[in-house]
Every structure is written in C-alpha cells, then in structure tokens.
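This is the structure I have questions about; it appears just below.
Removed from the display is one protein chain of the complex; every other protein chain stays in position.
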Amino acid sequence: MAPILIPLGGGLLSFIFYRKGFSISLLASIVGISLRTDGPSLLMLLMTGVTSITITLYAAGYFSFRIASPSKPGRHERQLQFFWPLWMILLGSLNGLFLAGDIFNIYVTLELIGLSAVALSALSAKPSSQIAAFRYLLVSLLGSLSYLLGIAFLYKTYALLDLDMLRLVPPMKGAHTAFALMSVGLMLKTALFPMHFWLPPAHANALAPVSAILSALVVKASFYLLFRFWFDIFNDLVTPGALFVIGLLGTGAVFWGSIQALRQHRMKLLIAYSTVAQLGYLFIAFPLTQIQEKLYWLPVICMAMGHGFAKTAMFMASGAIFLHVKHDRINELTGVRAYLPVTVFAYTIAGVNLMGLPPSGGFIAKWMLIYAAFEMHKWWWGIVIMLGSLLAAAYVYRVVSKLYVMPPDTIIIEKKAHSMLLEWPPLFLAILSLILGILAPYMVSILLLSKKLVSIGGIM
Amino acid sequence: MITTLIYSVTGIALFCMGFTALILCSHLLRKILAINFMASGVFLLLITTAYSPDPALLDPVPQAMVLTGIVVSVSTTALALVLACRVQETTGSAVFKRLLPFRKNKGQKD
Amino acid sequence: MFAGGWLLVIILLSSLIPGLIIFSLEEDRHVFRSVLNMSGALLKIILVLIMDVGILFGQSYEVRLRLLVDIELVLHADPLSALFCTLSSVLWLLTTLYAIGYLENSPNRSHFFGFFSLCVSVTTGIALAGNLITFLLFYEMLTLTTYPLIIHRGTEQALKAGSHYLIYTFSGGSIFLFSVIWLQTLTGPIDFMAGGFSPALIQAYPTQMTILFLFLFIGVGVKAALIPLHGWLPAAMIAPAPVSALLHAVAVVKAGAFGIIRIVLDVYGIKNMQSLNLLPILGFAAAATILYGSVKALQQDDLKRRLAYSTVSQVSYIALGVSMADQSAALIGGLVHLVHQGIMKITLFFCAGNLAETLGIHKVSQMKGVAKRMPLTMLAFSVGAFGMIGVPPTAGFISKWYLGIGSLESQAWWVLAVLVISSFLNALYFLPIIIKSWFQERDQPYPDEKQFDTFETHWMLLIPPLVTACIILIIGLVANSEFSPLSWVRFIVEDYLLQ
Partner (left out) sequence: MSSHNTYPERKNSLALPVILLTSGLFLLLSYTLLSIEQAGGLAAQVQSALPKSGAESPVTAVLLNFRGYDTLLEVMVLFLSILGAWSIGRASLPQALIKTSTIQISCVRLLIPLMILIAFYLVWQGTRFAGGAFQGGSILAAAGVLLLVSDFPKLIQIHSIHLRLGFILGPVTFILIAFYCIFTNKTFMAYPAAIVSQLLLFIEIACAISIGLTLAALFAGGRPAQESSIAQRKGSTL
C-alpha cells in the first residue's frame, strides 16, 4: 500500500499537466502565471509522451527481470520503489517546462527536473554513479543559479516575468547580461561542449531506463528553452557573432563527442558520448536558423525527436544486453544476436538515425540544415555536419559490427527467458525514429498550429 | 538608493566568490557551501529589486520569488548533503580528487 | 500520373515482406524459409514482367510521397529502370536458389536470407527511384543491408573487409548527399527526366555544376568501383560466393553503374554534359579503370580476387559507353553491358563458388584438370569467360561490338585502342584458366573434396550457372529479336536521343 501512494501524488501532478495542455482560457494577467502551448511545445510534449510511455513499459520489464535475478537481495525492489515516483515527477515537470510561459516558473520546473534527474541517476547504488550524480547535481545547480541571476537582472530591467510580454519589450541595458547569464546556465544543463564533462559519467552509470530518460528527455528540455529564448523571445538580443560562437562550440561537441565515443570500451559510455556529439548538431543549427522562415523550428525539433527516440532505444537495448550478458564491454559482445535478435535490430535501426540516413528524422534535419547552409552561403557548416555523420557511422558500427558477427567459435550463452517488455519498446522507438522523416508533413502541420494560452490563478 | 546598491553589489560579490570556491575547492562539503553562497548572492540581488522609497509600493513579487528560491535551495542542499554523505560512506572519502579511482568505469555495473 | 503506381510499391514489398518474415523465423525452419524465398522471387519476376509489358505499351507508373516542400520520395518506372529491375529480379531468383544450396547446413541462415531479401528490395528501389533523393535513400540503405552479408562469416578478415566497405561507401554516400543538397539549392527538386535540367542553369553556374558533377560522380563511383575508389571490392571477396555474386552482378556495383547512367542521362542530360565538356572526363576515368582492373586481375592467383578485379574492369565498360552518349551505338553498348556483364559475372562467381564448395579450390594454380571432375561447371565457366573476352556469339561480343562501332563513329581512336587492349588482357587472364582446367592433367589431390551421388555437385549449385550460361549464349545469338536486352536498350536509347 505504502509505496503506491507516493507515485500517485507524482502521477497526479503529471496528470494535471496534461489536463492543462488542453484547456483553453483567454485570461492573461500581468502578475499571474500563464501556461501556453504552440506548435514546437506541442511537438516536444508529443515526443515526451511517446518516449515516456515506452520507457515506462521498458522499466517495468527491466525491474522485473532484475528482481527475478537479483545481484543483491532487496536492492532492486528498493530501486523500483523509488523509480516510479521520481520518474513520474520528472515527467510531470518536463511537461510543465514545455508548457511554461513564465520565466520564473521555468526556474522552478528546471529545479524539479534537475533534482529528480539527479535522484534517478543515483539510484543504481554503486559509488561511480553516486559520484557522477553528485557532480550532476552541482552542475545542475550552477546552471539554475546562473539562470536565476539572469532572471534577477531581467526583472531589474523590465519588471516582467511573462514570456509573451518579454518578447515585445525593446532591448535595454542589462538585458544582454541577463540573456547571457540565462543562456550560459541553460547551456551548462544541455551539456554543450566544453561544458559537457558531467554528462557521460552521469548517463553511463545510471540504470538503463534512467540513462534513456536523461539522454532523451532531460537535456532536450533545457535545449528547447535555449532555442526558444534565442529565436523566439529574445531574438533582438542575438548577434551573428554569438551565433557563430555557438556553432563553433557545436562543432567542437560533434567532433569531441564522436572521437571520445570511438575511444570508449563500454557500450553505455559510447552511447553517452554520442549524446554529446548529437547535442552538438542541435547547436550547429543556431547559425543556420532563419527566423523569417515559418518552419525554422523544424530542423531542431526533427533532430531532437529523432535523437530522443533513437537514444532511448539505444540505451534500452544496451540495458537489455547488459542484463543478459552481465557486462557491456564492446569487444566481448559478439554472438549477442543469437539470443537477443530484436534488441540488436533495434540498436541498429536507432544507429541509422544517428548516422542521419534517410528516411530518419536525423536525415530530414541534416538535409534542412545543409540546405540552409548553402542558401546562406555558409557551406562550411554543411561540411561539419557531413563529417559528423561519418564519425557517427563509425561509432555506431563499432558496436554493430560486434553485435552482428557470429565467429565460428562463439559460445552461445544459454537462452534465458526474457520479458517482451525488454525487447519490443526499443524496437518500437527505433522504428519510429527511422520513419520520422515520413511523418514530417504531420509535424509541419502541428508546428503551424496557433498559440493557446492558459492562465493560472485568475485575477480578472 | 545607495543601500540597495550596496546590497546588490554584495550579492554579486557573493555569487562570484561562491563560484570561485565551487571550482577551486575539492571537498564535497565545501562545494555544497559554495553553491549556497552563490544562491544567497542571487537572493540578495533579487530582493533589492523589491525596494521602493514608498513603503506601500514595495514589490511583493521578488519577495515571493526569493521565498520560493530559498525553499528550493534548502531542498537541493539537503539532497546534496545526503548524496555527499553517501559518497563518503561508500568510498571512504569526500574529497573530489581522491574519488578518482572510484570514478573509473570497469565495464561491470550493478 | 497515379495509374498503376501501386504496382511499384508491390514490387518493392514482394521481397521486403518475405525478408522481414524470414528474420523472425527459427533457424531450423529451412523448408518454409526456402519456399518463402523462392515464391517471393518468382512473384517479383512476374510483377516486373507485368510492368515491362506495361511500359512497352506506354503505360506510366509513378508514386509520390511528399515529405516537405523540397523533399519528395518518387517511385517511377521508365524503360531504363525496367531494364535494371528485370535484370536484378531474374538474377535474384537464381542467386537465391544457389544460396539455398550453398548455405545448406550452415548456421545463421535466417539472418543471411533476411538481409539477402532486403538487399534485393533495396536494389529494386534504386532501379525505380524517380528522383535523386529517392535514389539516395535506397543507395544508402543498400550499404546497410549488404554490410551484414559481407561480414556474415564473422572472421577477423571478414570484419576487416566489412569496415573497408563501410569506410568507402559511407564516405561516398556523404559526398553524394552533400552534392545532392547543393544541387537542389541551385536547381530545385530534381526528378529523373531524359534530357536533364535546363541548359539555362548550366550557363548560370558553370563552375559549380562542373564541381557538382565530379562530386556526384565520386559518390556513385565508389560503389561502381572506379579507380581509385575500388579498394573495397577485392577485399569484400571474403564473403560467401552468393554474396559475391550479389555484390558484383545484382546489387552494389550495378547500383553504382546505374547511378552513373542516371546522373549523366537523366540529371545532367547529354546536351548539358557536352556543353560542360564533362563526357571526356568520364571516358578517361572509365578507360583507366578498365586497363588497371585488367592488369591487376592478371596478377591474382586467387580465383575470386581475379574475378573481382575483372569486375572492376568490366563495369567500367558501362561508364565508357555512357561517356560517348552522343553516339547511339556507344550508348547502346554501354547500357546493354549492364545486363550482359551482370549475367556473365554471376555465372563466373557461381562456378567459382562451386569449385570452392565441392573441391575446396580457391586458387587458379590449383585448377589443373578440374574440368574432368566437374565438366558442367567448367562448361558454364568457359562460356562466361568467353563472354568476358568478347568471343562471338556470346553476349559479351554484342556489347563490345556496339562500343567499338560507337568509338569509330565518334572517331575516338583511343577508345578503340582501350577496347582492343582490354580484350587482349581479358583473354590473357581467362584463357589460362580454361586451358588449365580442360587440357592439363591433375597432378595433386583436391584440397577438400565432397562426393555427390547424381551430379558433380549439389543440384541447386549446378542449375543456376548452367541457366545463366545458356542465357549468355541465347541473348548473344538472338540479340536482334524483339525480346532481347539489346532491343530493349535500343528502345531506351531512342527515347534519349529524341531529346
């Protein structure tokens, strides 16, 4: 009885957020808080929803497998017991973030996300994960404080907190500082190179469902905010030089992350470094975004969704492989295909998305970015993107080539009963990421939806 | 006016001092303290925006924000402390540099 | 424009769905698997034939799926795609039969045949692609589906060959993607269309268009194994024989050659190619590859490596023909070689596989007197080899004849010289094999001989090479009849020269 009640509270919260997304009211007030949805936030909500359902299913399978063959009695029950409430609160606050329309409210949701993510990543009780979680907590707090300092400056300048109203104000002294502080805070949370150092250990040492959550959803949340601030709310403050620097950092992330990924010996670390690299692409999109175009959100959303689905699938697959093989050393993974065909297949398809091959979401995004690079006569970004895809192919195939081969002397481990829930959710997400390109027309129509506003705490 | 200025500059100073300590100090507890320093600095700056010469027009919104911020700060500090204790329990050390061997990934996890 | 478009989708699915079902099959369900495979292959041939007839009568097949304003997937069947489609579906049937026999009792067959089917679906997709993006889509997928086949044996060597293959093809693919996007920023969406895009564009961006052609050429040239991009092909020889046959004759190399044809004829168009003066570049690259491949083949003792270098050389005949596209005869020679080379090379690989599987022979030097032990196999091999050399009345003669006439018409004497020299080299590396096997006495035991009751080897291994050898002779003999590849190619070329 007892452990059920707490998730209920968390679940209730996430439920409210969903509710709010659909109720419409036109009451906006200057002191109250309003929530809003528009195309991009709806798409992010959609991504969160789809990913979270599959992660939830997978987590059920994952924990039941671990409890059935425990490495330490009682440990996995405890993990399970705390996983649900933490995950539900995280999910709720993610949704809250995508709907938030108030700059201080965003701070609180960021803290909620940060805290629950840290607690989740510390769940696998080994020392390395706890140290990584601690570092993650410090970085997360540093990021939030920088953001909060930005809010202080902004409030000093404008005495406004509502995003829609901030969009309309003219640039003033102090706004630049505030904008820079908020951006740096969010970049830290998004693990933009060279502020990425905390990400690989935190993501790689967590439990598999948690790694998936962190990599697919949590970093995307702060990225979403960053992109919104730069191109939607505070676009007047953005200078070409700043965009160029961000693009350079993104380039650094792509190369550094990919090369590090190639050097790893553990599958999960490889996937975690690939997250660093893939986030780099999202930042390369900055200098290539033309806000006069209606669909300027599309490349980043495509990339974020494709990466979210694919990365979740990869972490889930690596988790399933770990559970069966008891390690995740890349060089010793030959022959896994024999007893986990679906998982291996899912991993491969997800890899195809990372490489940006058609018709995946990554392909559409890369296509649009390279296209924009040519149109804006900044073709060098296009070369960076292409080289990044090649490196991605290299690190994806480093694992896949091991998974696929069956040397004649392979010892096939005895086939164990494994849960459907361990194998099929990753495949579902992987296929979804692969056909995301075909779903692009629907994404476009969602992007073009008009804005809806909900205010909370009615002062009429 | 000059009072608020002193307060806000002090706030920024606290923030920067905390930031310095956060990078330079290696002990987990000191890092947590540094973060708290920074938070206090930000709150100090934020609360000065509420000031107005007319006592009736003291802005309540920053005050509310600071109250919320303090609660958040308390919560995060608590979690950080628990985590730090736990790290020390399992590794026997709470100094970041000495934790290096434990940060290695052995390819086997639990 | 939608008329019968679904036929194309069904053609794609006819091998895709069996492939996906095969993945999920248990390893020991080999009867069901074989039935599924063969019925898929037969169904595909029937559907492709229906499409061929339709095209002959002027029916148009097209399906479009718009992803974004400037990204559209198009499947479109024109005579050229019908040619490639028919070739790959017929050869797939034979290769499947061969592979079932070849891999009998070996592990991981579900995996192998699954990818095998996917590979053919993707090749069909390349054939039916109606614009550059769709072509690119299937072109990249081909890399993905062939890779597991190349590393199928799982040995150190196979993995090395696989990574070689990936490095080459992914680099090529990236350059290809890059240039496709670049091209599209200049020209807008590019559908394959005889005559290519408007000459006004060439005048507007002459330099960019030239660079772009070179990029695109490199992109497809990797799979077509033009020098210096051919490095992966000999290395990939480590794969099982059916896979080699598939790579060389049905899918990968052919996809590259087909890509060159598409880019020259349907993207740039012959006239634009002429005005940019790009055709000679193509010709030189092809001629160099032909000579280089032949010389390298001469030096190989490993039978499959010799055949691989022979492919490097022979596929470039197609490019050579296309490089003289202003002459109908040369273009006919090049296009028809797409079919002829495929059938001849697959025969040779089937035979090499038979030798390796039945007798354990991998080297040319071990082949003394094998014709006595395996007369039928060696008969097929000899027919294939004669075809490669260009001896009448085989199919190979027809293509070389037309290429020669074309070079005379365009007065490109050096092309004729290349043709003569390469035929001489072909003879030099094939004839010793034939002489050794037929006329010399066996002086050592076979490395690893297996006995079969009725025939010299397993019947499933014997039938495909015999069938293809017969086809080589037949299409050579009746080249002028209405249903030969030659007539079909004439039908295609008429279309292009009308522009």
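Brief remarks on what is shown
Which chain is which? They are A, B and C, in the order written, and residues in each are numbered from 1.
As a working rule, a contact is a pair of C-beta atoms (placed from the backbone, for glycine too) under 8 Å apart; a residue touches a chain by one contact, two chains touch by 3 or more.
Predicted model, so just to flag it, every value in this text is computed and none were measured.
The chain that is not displayed touches the following shown chains in the complete assembly: A, B.
Within the entire complex, the positions of chain A that touch the omitted partner chain are 1-3, 5-6, 9, 12-13, 16, 19-20, 23, 25, 27, 29-33, 64, 67, 73-74, 76-78, 80-82, 85-86, 89, 93, 96, 102, 104-105, 108-109, 111-112, 115-116, 118-119, 122-123, 130, 149, 153, 155-160, 172-174, 176-177, 454-459. By the touch criterion stated above, the residues of chain B touching the omitted chain are 5, 8-9, 12-13, 15-17, 19-20, 23-27, 29, 45, 49-50, 52, 56-65, 67-68, 70-72, 74-76, 78-79, 81-86, 88-89, 93-95, 97.
Note that in this section only the chains that are shown with their structure count from here on.
Centre-to-centre spacing of chain A and chain C amounts to 43 Å, using the average Cα coordinate of each chain. Residue numbers of chain A whose C-beta contacts span two or more other chains: none are found. The touching residues of chain B, when paired with chain A in their complex, are 15, 19, 22, 28, 31, 35, 38-39, 41-42, 45-46, 49, 59, 61-62, 65, 68-69, 72, 75-76, 79-80, 83-84, 86-87, 90-91, 99, 102-105, 107-110. Interface residues of chain A, counted against chain C in their complex, comprise 298, 334, 337, 341, 345, 352, 355, 357-359, 364, 366-368, 370-371, 374-375, 379, 382-383, 386-387, 389-390, 393, 397, 401, 404-408, 410, 437-438, 440-441, 444. Interface residues of chain C facing chain A in the complex, by the touch rule stated above, are 23, 65-68, 70-71, 73, 107-108, 111, 133, 136-137, 140-141, 144, 147-148, 151, 153-155, 158-159, 162-163, 166, 170-171, 174-175, 177-178, 181-182, 184-185.
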